[in-house]
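Every protein chain except one is present and positioned as in the full complex.
Here is chain A:
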């Protein structure tokens, strides 16, 4: 299909998931993974990572610091499908069940250099108040089947009716 050494370009991503602000929650951990297009192939490093559980700092910032390193290298032939990092944060609820506290995604920066990104996080909401209650009670909040959907556009079209 291809010649011996097809031309590719490399994208090296170094960084870390530094900290988070979840004023309502404590003792959270986060996971990250990458979503990228068909022309992208990770060549080195970890595509996925999971952090330690961290507690809120005791100062006024109340930050949840993970400092989870990210180090991955992609190769690609096409900027289309530029990698996105998908973060999902989990933590225990009142009953001690791990529930999801936030999803978020951001594109890996397009320009080289140091970048700092703040990702707004969100979670899917229960469909009804009753379900909200039961999900709270059972410790099974609504979750995405796959956290990667936050970085994908499929099925997001507004449907009539």
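Things worth noting here:
Note that contacts are C-beta pairs under 8 Å (C-beta built on N, C-alpha and C of every residue); 3 or more make two chains touch, one makes a residue touch a chain; residues count from 1.
Convention: contacts and distances are computed from a predicted model.
Set against the options "Regulator of G protein signaling 11", "Coiled-coil and C2 domain containing 2A", "AP complex subunit sigma" or "Palmitoyltransferase", the UniProt name belonging to the omitted chain is "Coiled-coil and C2 domain containing 2A". Within the complete assembly, A:149 is the residue of A:46, A:70 or A:149 that touches the hidden chain. Of the listed positions A:6, A:96 or A:113, the one in contact with the omitted chain in the full complex is A:6.
The set of chain A residues touching the chain not shown comprises 1-3, 6-9, 21, 23-24, 38-41, 60-62, 76-78, 80, 118, 120, 122-128, 130-131, 134-135, 138, 140, 142-146, 149, 154-155, 157-159.
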